[in-house]
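Here's the structure we're looking at; comments come further down.
One chain of protein is taken out of this complex; the other chains stay put.
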Amino acid sequence: MAQRLTEDARGVFIISATPFTDDGAIDHASIDRLTDFYLASGVDGITILGMMGEAPKLTTAESEAVLTRVLKRVNGRVPVVVGVSNPGLDNMYALANVAMDNGAAGVMIAPNAASKTESNLVSLFETIAKALKDVPIVYQDFPLTTSMPISAGAFVSIVEAVPSVVMLKHEDWPGLPKLSAVRESSEKRGARRVSILCGNGGLYLPQELARGADGAMTGFAYPEMLVEVVKRFHAGDQDGAEDVFDLYLPLVRHEQQPGFGLAVRKEILRRRGIISSAATRAPGPKLDATGHAELTRMMDRLARRLDGRLAAAAQ
Amino acid sequence: MAQRLTEDARGVFIISATPFTDDGAIDHASIDRLTDFYLASGVDGITILGMMGEAPKLTTAESEAVLTRVLKRVNGRVPVVVGVSNPGLDNMYALANVAMDNGAAGVMIAPNAASKTESNLVSLFETIAKALKDVPIVYQDFPLTTSMPISAGAFVSIVEAVPSVVMLKHEDWPGLPKLSAVRESSEKRGARRVSILCGNGGLYLPQELARGADGAMTGFAYPEMLVEVVKRFHAGDQDGAEDVFDLYLPLVRHEQQPGFGLAVRKEILRRRGIISSAATRAPGPKLDATGHAELTRMMDRLARRLDGRLAAAAQ
Amino acid sequence: MAQRLTEDARGVFIISATPFTDDGAIDHASIDRLTDFYLASGVDGITILGMMGEAPKLTTAESEAVLTRVLKRVNGRVPVVVGVSNPGLDNMYALANVAMDNGAAGVMIAPNAASKTESNLVSLFETIAKALKDVPIVYQDFPLTTSMPISAGAFVSIVEAVPSVVMLKHEDWPGLPKLSAVRESSEKRGARRVSILCGNGGLYLPQELARGADGAMTGFAYPEMLVEVVKRFHAGDQDGAEDVFDLYLPLVRHEQQPGFGLAVRKEILRRRGIISSAATRAPGPKLDATGHAELTRMMDRLARRLDGRLAAAAQ
Partner (left out) sequence: MAQRLTEDARGVFIISATPFTDDGAIDHASIDRLTDFYLASGVDGITILGMMGEAPKLTTAESEAVLTRVLKRVNGRVPVVVGVSNPGLDNMYALANVAMDNGAAGVMIAPNAASKTESNLVSLFETIAKALKDVPIVYQDFPLTTSMPISAGAFVSIVEAVPSVVMLKHEDWPGLPKLSAVRESSEKRGARRVSILCGNGGLYLPQELARGADGAMTGFAYPEMLVEVVKRFHAGDQDGAEDVFDLYLPLVRHEQQPGFGLAVRKEILRRRGIISSAATRAPGPKLDATGHAELTRMMDRLARRLDGRLAAAAQ
């Protein structure tokens, strides 16, 4: 029986890449391996068909194929969130219903600039929630890409008006004061405390956890780091969490470059033996020889640091 | 046998609305009536699945259904251009091929902000043209919506590099000096003289014709005006063309408001008995009581002006 | 004694161009002639140092020189509003105080994208109003240029929170439904009824008056048209108002092109013998030979239409 997303969600929901073959076809075998890899890394959930999953470049049929494949592979072990953002509401609803029928835990929606003002966002999400009945909704707050900012207060208004909005995917930038403002405003107004998982490649994860985030929802190619950081933090070991985080920070920062970073992420996953090709769909980023050498250098430095950590732990 | 779009295209290519029923389904009967209406108005071509045709809100299947319906109805009487803009090139190619297989004369493509600089546009259109083989391409230059401006010089570079780009849909704003610059730069560099048809609801049509445009590609709800203006202009009667244009200008200006204007356009077509419903797909514009009364007033004033013109002609 | 702007302001506040000599210096003699011309046209107020007045291209000293010159010339005959928008609040306050000390009736402020969300606008205007004490404020709502949209509801919140905001310069686009929404929301919430004057070159002036605007605040080079349209409308002659408006509409539309339109506007004022040079400050628009010929044609057509109207009236 499928899990449904609630306000209690915490930990790491990994944003899944969508693997393609070199010629751009969906690579189903790699989807399976990638899903297994994420689960083996200890993630608490998986989010598919997000922006970094190149969702806007899939056909409707492909989106449905990807989501059914992943949901079948996960088989209820962790909740799966499906990105359904679409310029048209009818298409959004259709995909959301397919997702839920196949066992998704909820859907993720990023409003776009067509809404113009945050006042319109409240009524937009009321409309969506009504049409989607009780489907759990993740509000993706990513103005760098969507050009649709929202204030902490207006987001809390959505929480108050729309019970099925159970999670904020926080990736406004800069966003640290806003994350605190969402928690404070929510408490002050007696609104539900929704789950807040953070994106932006995890670049500010330790600070976000300290400010009240419940975990991460991002696609860093070393999910084991995200998992360990969040676990240590939740266990009270803030310094230990940051120590782990800092080891990976050069790569977190490298992968978090918009557009370009997706090529890095997929190449790391390819080098780690998880997906067969690092191809992104055109128009999309691609590493050249310099980019490959640069990445090799960073991965080598990470490996040396991880070895040093192991050695230190062994003493 | 299907006509293929060439650099010689001129006159009025009407941008077709996509008619929906009140509940948002494609309204095939209205598509037929609308197509017949456009043909009866004397248009020289029809463009479907453009932005004002709400293309981004259709599923792939719906886009294909609309284009086959229109192409069948037109049955080769005029060339039909199909908008195929898409965030992903593979999806763009797929739709373009379906369009051409069904008898389209060419495809229209609006680059988006992902290209960042105009240098990238040259290579983008080289890539697209290669993939689409010899499919005739209309470059839609609409930065107000796409956030992807291009200079006259860079557009001429595309013309030089990509033989299958045969037409510019000109709707940069303000765009009058640029239209002249495209013609001048093209001539100076010895580039092909491509067809230039103008959008922006026709708001600057007389000036654009005087600056070297070959006609209009826009969706004004009174296509007969566009046809008469272009015909008179081409016949050397510039003042007569402007006299006709000025009669309709209050409505041209009213319909040309981004977003809102589509509700106006569809409502006029509905009132004229051509489509059954003025519904746009959500999220989309809709006239309220004030908007209806305002439009009634403008249409009445137009009717009186047209009557006066008839009466004057009868004397 | 200087007039102070209040919620009762109505009629036409002309946006004054800032005349330069051919080499870009402030042209004080032309300022005087232009001011006299506006007053002779029957305007109800004058707004200076707006965006179309090229305010961002003046030094602080030049801004002060322009405002003192105009205020001295007007000498209290009509209220003068001074645009004081600035990236820094301290500079804004300084200019506002100079303006008020010299007899301005109020200041105009356009918030910019730095505010991000409309929630921030409420607190921004509270801060500004507090610093400016009781200086009357015009809120300029011009998102096409400022990239800072605001909903009707949020604007009414500003009206409720900030008593010194007495006027909305309405130029959101499309903005007709929003203008109605401001009036409706304001009435429903029992907020003050502020003055609404409309910009956008006057392109929608008849419709805006019908929806509850109190007049125009724009810089069309034939202010006598704006004055007559508003007067006729206020006298109950809506059709007469629109008849006058329609005569000028081809030029209204031509002048309303962002950037380019300023070159048109200044050239018309120059041809009418009011300012000595049509120069704009670099980087700025400039008419070439084609642009001049195009404008000549439009002005000739207007002259013929006005003659026809006079002849008809004489019969």
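In order of appearance the chains are A, B and C, and numbering begins at 1 in each one.
Everything below uses one rule, namely that a residue touches a chain if its C-beta (ideal position, glycine included) is under 8 Å from a C-beta of that chain, and two chains touch if they have at least 3 such contacts.
Quick caveat: nothing in here was measured; it's all calculated off a predicted structure.
Across the whole complex, the hidden chain's contacts among the shown chains comprise A, B, C. Considering the whole complex, the residue from B:Ile150, B:Leu168 or B:Leu269 that touches the absent chain is B:Ile150.
For the options C:Ala99, C:Leu124, C:Leu247 or C:Met299, the residue in contact with the chain missing from this view is C:Leu124.
By the touch definition given at the top, chain B reaches the unshown chain through residues 116-120, 143, 149-151, 153-154. Although one chain is not shown, part of chain C still touches it, namely residues 24, 54, 56-61, 87-91, 94, 114-115, 124, 127, 259, 281-283. Remark: the residues of chain A touching the chain excluded from display are 173-174, 176-177, 180, 203-204, 207, 210-211, 239, 242, 246, 249-250, 253-254, 257-261, 288, 290-291, 294, 297, 301.
What we mean here is this: only the chains that are shown with their structure count from here on.
Centroid distances built from C-alpha atoms place A farthest away from chain B. With centres computed from CA atoms alone, B is the chain lying nearest the middle of all the protein shown.
The distance from the centre of chain A to the centre of chain C, with each centre set as the mean of the Cα atoms, comes to 47 Å. Spacing of chain A relative to chain B, judged by their CA centroids, is 39 angstrom.
Between the CA-based centres of chain B and chain C the separation comes to 33 Å, rounded to the whole angstrom. Each of residues 259 in chain B touches at least two other chains.
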